[in-house]
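What you see is the complex with one protein chain gone and the rest in place.
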Amino acid sequence: MSAEVVEPRYALAGSIGADEAGEPRLMGGLCAGCGAKVFPKPKICSSCWSTEQKDVALATRGRLYSFSVVHAARKGWPSPYAIAYVDLEDGVRVCAPLEDGVANPPPLDAPVELIVGTLRTDADGVAVLSHRFKPVTEAR
Amino acid sequence: MSAEVVEPRYALAGSIGADEAGEPRLMGGLCAGCGAKVFPKPKICSSCWSTEQKDVALATRGRLYSFSVVHAARKGWPSPYAIAYVDLEDGVRVCAPLEDGVANPPPLDAPVELIVGTLRTDADGVAVLSHRFKPVTEAR
Amino acid sequence: MRKVAVIGASMGRIGRYPELIFQDLGWPAVKGAIEDAGVDRKQIEAVYCGSAYGGRLAGQRVLRPLGMTGVPVINCENACSSGATAFREAYLAIAEGRHDRVLVIGIDKLTMLGGGVLPGQPEDWEVDVGLTMPALYAMRARRYMHEFGLTREQLSQVSVKARRHGALNPFAQYQKPVTLEEVMAARPVAEPFGLLHCCPTGDGAAALVLCAGDVAAQHTTKPVWIAGAELTSGRFVTGYRDITTAEITQRGAGEIYEETGVSPGDVDVAEVHDAFAIAELMYYEALGFCKKGEAYQLLESGATSVGGRIPVNMSGGLLSKGHPVGATGAAQLVEVVWQLRGQAGARQAEGAKVGLTHCTGGGIAGLDHGACAITILNT
Partner (left out) sequence: MRKVAVIGASMGRIGRYPELIFQDLGWPAVKGAIEDAGVDRKQIEAVYCGSAYGGRLAGQRVLRPLGMTGVPVINCENACSSGATAFREAYLAIAEGRHDRVLVIGIDKLTMLGGGVLPGQPEDWEVDVGLTMPALYAMRARRYMHEFGLTREQLSQVSVKARRHGALNPFAQYQKPVTLEEVMAARPVAEPFGLLHCCPTGDGAAALVLCAGDVAAQHTTKPVWIAGAELTSGRFVTGYRDITTAEITQRGAGEIYEETGVSPGDVDVAEVHDAFAIAELMYYEALGFCKKGEAYQLLESGATSVGGRIPVNMSGGLLSKGHPVGATGAAQLVEVVWQLRGQAGARQAEGAKVGLTHCTGGGIAGLDHGACAITILNT
């Protein structure tokens, strides 16, 4: 409870929310015009051009569509790291880091679930957080 | 005579030479194909396409065609400074800093002559030299 | 060549929008132009997008949020003339029968460059010894003043006029008039220029929908016709060069007047490239609005002000409306379309039937400019 609380810094502003239990949720947009669910939340719907876009918590589980372990990273990014496409259960595809993907690469189509973690450290030493996915271990 | 001699750094490589007396000369290109004299020395003549371009010492005197005192300079450039177009006696126009142009702006068409001086200091602290022009004070 | 009409025109207010990402700066203008044109977005067969600093795939990035990719997108670059180059390519593609309906975008977001003087051409030998764009025009101004007796006070009247017009334009970056004293006293940038002799940097996007003459009636009862669109590049001169004459503009103007049969006296309203105060005066002369050396007399007579014989830069011009480099040509065209439709509000040039836009830029050693685009529209 000090005055020095540092606001979390996210790679994509507004992309991380929380549910009632305080668990992190990945936030997308829900189009008031046509019901399209999109990540990240757009300012206009590419289908129906409605500019009324509501925040919506996306599915926390999905399948690992593909991934790569990146060794040649951009400056300032720790490597190697694993980057993936995840197909969420609600039809949305998300590009996201794959937790532990370097040491324990899972098979494609493996079930994965959302976590939030550190992506990299900014030039000023502050951690940048992002959504990540990790293989589901327990039964559902 | 030490090993620490620092090679002079020039804003335009190869642009500064010297005459027999050791006086600095501004070097341009002389086209073997058509005799065109151009600054800086090109790799090909824009008139006759000859790629045979010889080094040539340009006239050291000319007229001040126009100038401006620059206050909004690029990062790393000391300001204000005066920048000018000088029309050399041999028909070549040169863009160059105008020595003392901030404090003592000369009239246009004033006769000017070549000197070499410091343009700015590089990020690593080394002086970058360039051709400059100053008003001619003595009679010719 | 088929007749080509402008049927849609839209832009946002030019300004500084560091909080907007590039695509969000752009798509509202596109949506506005599509809606103004009364076309279905699926009818757009191709897109020409002009941008100078937007980076790769500027058009695709702007079109993506609107779901409008999937057609040929040609990104055009020509420094300050990027947007006008895109317009010219789109116009000719329709005139020559390739397409019926084409979208034109002009966009740049200069705030993403981090402020300060715009970077000059890389590897330019004049830039390497200290030339900046304001300094280049300042040298043109000083030589012009020397040869034709123009005073700094007279030069400053260009900025006063620009800001007077811009104050009437809700799309202008600056909407506050300034006094002669304010222009004279503003902090120096590149002498004889102070801050108010130079256009501001800003962000902006403008879009237009063009269509073939034979389908125009499906969309509008008020088409604006394209009489001609000229584009050229500056000639390389290695020796002495008269910088008080705008070589590229004069040559381009000669070509478009001949091509269209329009003469300078026919022009009812014009947007010219006044990136610096001296430029407007030089371009009066190069565009044939007056004789060499007589530009200030034309300005002083009121002919180029609101209500005058040939109002120039009713929008406020680059000095007041702003200059988001690659967007500028498109923004000029949007303004002239609105003028010819009689939709320009308080800054309307009454009864304007023939309009001209002119933009030129891209400092490059040995050339007047890299590119110059001139367009003539009529009703």
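Order of writing sets the labels: A, B and C. Residues in every chain begin at 1.
In this text, a residue touches a chain if its C-beta (ideal position, glycine included) is under 8 Å from a C-beta of that chain, and two chains touch if they have at least 3 such contacts.
Fair warning: this is a prediction, and the values are worked out from it, not measured in the lab.
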item	value
Residue, one of A:11, A:32 or A:115, that touches the chain absent here	A:11
Of A:44, A:84 or A:112, the one touching the omitted chain in the full complex	A:84
Option from C:75, C:260 or C:304 whose C-beta touches the chain left out	C:75
Where the unshown chain meets chain B, residue by residue	42-44, 46-47, 49
Residue numbers in chain C that touch the chain omitted from display	21-23, 52-53, 55-61, 63-64, 67, 69-79, 85, 89, 92-93, 96-98, 112, 121-123, 231-236, 251, 362, 364, 366-367, 370-371
Where the missing chain touches chain A, by residue	11-12, 36, 38-40, 46, 65-75, 77, 80-81, 83-85, 87, 91-93, 95-97, 108-109, 119-120, 130-131
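Here is the rule we go by: only the chains that are shown with their structure count from here on.
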item	value
Overall pattern in which the protein chains touch one another (line/ring/star/complete/other)	line
CA centroid of chain A to CA centroid of chain C, Å	42
Centre-of-Cα separation between chain B and chain A, whole angstrom	56
For chain B paired with chain C, centre-to-centre distance based on mean C-alpha positions, whole Å	35
